[in-house]
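Got a structure for you, questions after.
Of the protein chains in this complex, one is absent; all others appear in place.
On to subunit A.
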Amino acid sequence: MSNNSANSSNLVIAQKVVKQLRLEASVRRIKVSQAAADLKTFCLQNAHKDPLLMGVPSSDNPFRPPKSCALF
């Protein structure tokens, strides 16, 4: 590869890097306080529906066969 074509392909790569950085720099950002509050709210609001968090009672656990207790 001649020095010239190596130079121009490096240039193209550098231009792409700059273009991408411009895009990422232009992102609209919200405050961390808001982001954190929203995450906390989501966790707390959905906690009661989270089986791994709340625990699954044996009677409702499809992975646990119901224990039978025969008295006769």
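Definition applied: contacts are C-beta pairs under 8 Å (C-beta built on N, C-alpha and C of every residue); 3 or more make two chains touch, one makes a residue touch a chain; residues count from 1.
Please note the rule applied: contacts and distances are computed from a predicted model.
**Student:** If you look up the hidden chain in UniProt, what protein name do you find among "Annexin", "TAF1C polymerase", "Dolichyl-phosphate-mannose--protein mannosyltransferase" or "Guanine nucleotide-binding protein G(I)/G(S)/G(T) subunit beta-3-like"?
**Tutor:** The correct option from "Annexin", "TAF1C polymerase", "Dolichyl-phosphate-mannose--protein mannosyltransferase" or "Guanine nucleotide-binding protein G(I)/G(S)/G(T) subunit beta-3-like" is "Guanine nucleotide-binding protein G(I)/G(S)/G(T) subunit beta-3-like", the UniProt name of the unshown chain.
**Student:** Over the whole complex, note the residues of subunit A touching the chain we left out.
**Tutor:** These residues touch the chain not displayed: 7, 10-11, 14-15, 17-18, 20-25, 27, 29-40, 42-47, 49-53, 56, 61-64.
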